[in-house]
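One structure is given here, and the rest of the page talks about it.
Every protein chain but one is kept in place in this view of the complex.
What follows is subunit A.
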Amino acid sequence: VSPVSSQPVHVEPARKSLLKVILLGDGGVGKSSIMNRYVTNKFDAHLFHTIGVEFLNKTLEVDGNQVTLQIWDTAGQERFRSLRTPFYRGSDCCLLTFSVDDNQSFLNLSNWKKEFIYYADVKEPENFPFVVLGNKVDVTERQVSTEEARLWCQENGEYPYFETSAKDATNVAVAFEEAVHRALAADDKADHLIPTDTVKLHRKPRSATACCS
């Protein structure tokens, strides 16, 4: 669609203007730091445990459309489970996070995935966009190799895998961009699944003002 188009009728399906992306993973793997690095470009080595959930918004431009990315950071500790799980619903993408210097956090990825699918009430888990992040690649003593992690991603549904470091900003932005694209792609796919024989002439994208200036 040409950006100069002044026609109110668009053929392109409406895209979501708010994307909810949720960070899950064991306590201490760096979920809050990843969110802070991406949104405020800051790193604080002395963050307290997250209690319950927190979130930040970031506005992005994707294919000429304004998209608000709402990044939800969650508490990884088991004792906060009942506080965080009610907020899984409505997520458009899930970032499963582990720390490359903590093998247990890697092993727990499957549990996190299960917990998410259960509480988010995902209809088609096999099509839901997950992205896997191996954080803290800045540390020298790794317990999880890149190969192991890639293998897990492959076996579980071809999830994209990123090795990140919130501390020195490695791959953080790239990972979120991938999450956005996956989420939008899944959204488009879902849109196409709706059986529509009719052409909706009056359908306007929510972000109409943004693209027809």
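Going forward, contacts are C-beta pairs under 8 Å (C-beta built on N, C-alpha and C of every residue); 3 or more make two chains touch, one makes a residue touch a chain; residues count from 1.
Keep this in mind: contacts and distances are computed from a predicted model.
Not shown: a single chain whose UniProt protein name, out of "NADH dehydrogenase subunit 2", "HPS4 biogenesis of lysosomal organelles complex 3 subunit 2", "Proteasome subunit alpha type" or "Methyltransferase-like protein 5", is "HPS4 biogenesis of lysosomal organelles complex 3 subunit 2". With the whole complex as reference, residues 32, 35-36, 40, 42, 44, 48, 50-57, 59, 73, 80, 82-83, 86-87 of subunit A touch the missing chain.
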